[in-house]
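One protein chain omitted, others in place.
A, B and C label the chains in the order they appear, each numbered from 1.
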Amino acid sequence: MNVLSEWAFIGVFFVLAPVLPALPIAIGGILSPRKPNAIKQATYECGVETVGDTWVQFKVQYYIYGLVFLIFDVEMVFLFPWALAYGQLDFFAFGAGLLFIFLLTDALIYTWRKDALEWA
Amino acid sequence: MVPLWMFLTAAAGLFAIGAYGVLSRRNAVAILMSVELMLNAVNINLVAFWRFQTPMDMSGQAFAAFVFVVAAAEAAVGLAIIISVYRGRRSVTVDDVDLLRW
Amino acid sequence: MTFGDLTYEAFAFGFFTILTLGGALGVVANRNLVRGAVWLIVSLFGVAGYFVLLSAPFLAAVQVLVYIGAIGILFTFAVMLTRSMTNLNERYNQQWWIAAVTSIALFGMLVLLVILPVFGEQETAVSDVVATTADLGVALVSGDAYVLPFEVASLLLTAAMIGAIVIAREEE
Partner (left out) sequence: MDRTIGTLIKIAVPIVIGVVVILILNSITSASCLNDFEGCLVDGGMDTDLAGLIAISLGVVLVATFPLLVTILLIWIERKFAARIQDRIGPNRVGPIGLVQPLADVVKLLGKEDITPAGADKWLYNASPVMMVMSVLLIWAVMPLTPYHYGIDLEIGILYFIAVASIGTLAVIMAGWSSNNKYALLGAFRVVAQLISYEVPLALALLVPVMLAGSMSMVGIVEAQAGMWFLFSAPIAAFLFFISSQAETGRAPFDLLEAESELVAGYNIEYSGMKFAMFFAGEFMHVFTNGVLMAVIFTGGWYGPFAREAPLLAFTYLMLKSGFWYLLSLLMRNALPRVRIDQLMTFNWKFLVPLSIANLLMTAFLLKLVQEGGLAPSPEEASDFIANIPQTVVLFLGNVALAAFVMTLIRNQGREERLAEDAGEPSDLTVTPAPAGD
């Protein structure tokens, strides 16, 4: 079970990592004065009263970036084992990887020509 | 070592909760989230059987990787459809989207 | 340092179950969909913990990277874009109790048919030799194993990307 004892370190790290930054925040919470009043807690709009609640009509652009990132992220899932085992593979593996990457670059070229990646 | 049936019951529970979410929620995005849960339950089962039955060969991990691809593609296209439905109908609750053409 | 005795592992398994099933309940029964997305991310962390317990570290890292890093963010964007984050009072449709009954029946059926036969004997794994990520890399591209699904997966991703972009930005 060597895999598990390796990850025990990571498990303890995941437990301790939030504690270390939370410590100063907690100390700050104790030491600092606590006098909340309505004006202080109003949302900060450069001094102007807030208008309407917190949603704003969003552009689809954010979704397009998230989508392209998702597709390239999943491409990463396949490319990491391919790159890892690349030493012991032959030219056929390079061809398979080339085709895999070529198809996804083709999708990127499509989005480029359709100007989907523009910010405006 | 945690026995196999514990993993299977947990995955079955996750699958049932996901099914309940799909069947009962009104908001399309919430339904898609529950579908993601069901896909995760399938993934747990795949990896659990791979670990207990045949840890030597690669079938389990490869299958789980392909489930990732399908889940990602499904989430991407599903959310795109929901966004364009929202643009057309200004609401995402599933009951309003009843006409075949809008 | 041996770490594999039952108490620590069972404790870790219990913690991850709480994360997964609690997150799943949060996704199903939340008022404000952004918090629903956060519950989904919590539940996906639990599933990543399962993969670690099943000694598949590559899948655990991929789960965090793909699901939480990309799909979680995509859901948050979609929730913002469709303005469904204001707290929805009627979350469930009318036949929610039928849905509840069917899902409980589904869970019972799964337990009866799938888990009972396996209940007794599968206490420990068949062997501890676990295939590594390099073997996955070799398997993904070697002729006799998974090279065809490997290429079809990239085709599927291309089609999903182009299709989603065409649908999403239809009006400009």
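General remarks:
In this text, contacts are C-beta pairs under 8 Å (C-beta built on N, C-alpha and C of every residue); 3 or more make two chains touch, one makes a residue touch a chain.
Values in this document were obtained by computation on a predicted structure and should not be read as measured data.
Although one chain is omitted from the display, it touches the following shown chains in the full assembly: A, C. Within the set C:22, C:69 or C:163, the residue that contacts the chain not displayed is C:69.
When the whole complex is considered, the residue among C:58, C:92, C:107 or C:150 that touches the unshown chain is C:58. Annotation for chain C: contacts to the undisplayed chain at residues 1-3, 5, 7-8, 34-35, 38, 41, 57-58, 61-62, 64-65, 68-70, 72-73, 76-77, 80, 132-133. Interface residues of chain A with the unshown chain, by the touch rule above, are 3, 5-10, 12-14, 16-18, 20-22, 24-25, 27-29, 31-36, 38, 40-46, 50, 52, 54-56, 58-59, 61-62, 65-66, 68-69, 72-73, 76, 79-80, 83-84, 86-87, 91, 94, 97-98, 101, 105, 108, 111-112, 117-120.
Note that only the chains that are shown with their structure count from here on.
More C-beta pairs touch across one of A-B and B-C than the other; that pair is B-C.
Taking the mean of the C-alpha atoms as each chain's centre, chain A and chain B sit 20 Å apart. One inter-chain figure worth recording: chain B and chain C are separated by 7 Å, centre to centre, where each centre is the mean of the chain's CA atoms.
The multi-chain contact residues of chain A, meaning those touching 2 or more other chains, are 1, 60, 63, 67, 70-71, 73-74, 77-78.
Residues of chain B in contact with two or more other chains: 1, 65, 68-69, 72-73, 75-76, 79-80, 83.
Interface of chain C with chain A (complex): residues 1-4, 8-9, 12, 52-53, 55, 57-58, 62, 65-66, 69-71, 73-74, 77-78, 80-81, 83, 85-86, 128, 130, 133-138, 140-143, 147, 150-151, 153-155, 157-158, 160-162, 164-165, 168-169. Residue ranges of chain A in contact with chain B, taken from their complex: 1, 60, 63, 67, 70-71, 73-74, 77-78. Within the complex formed with chain C, the chain A residues making contact are 1, 3-5, 7-8, 10-11, 53, 55, 58, 60, 62-64, 66-71, 73-78, 80-86, 88-89, 92-93, 96-97, 99-101, 103-104, 106-107, 110-111, 114, 116.
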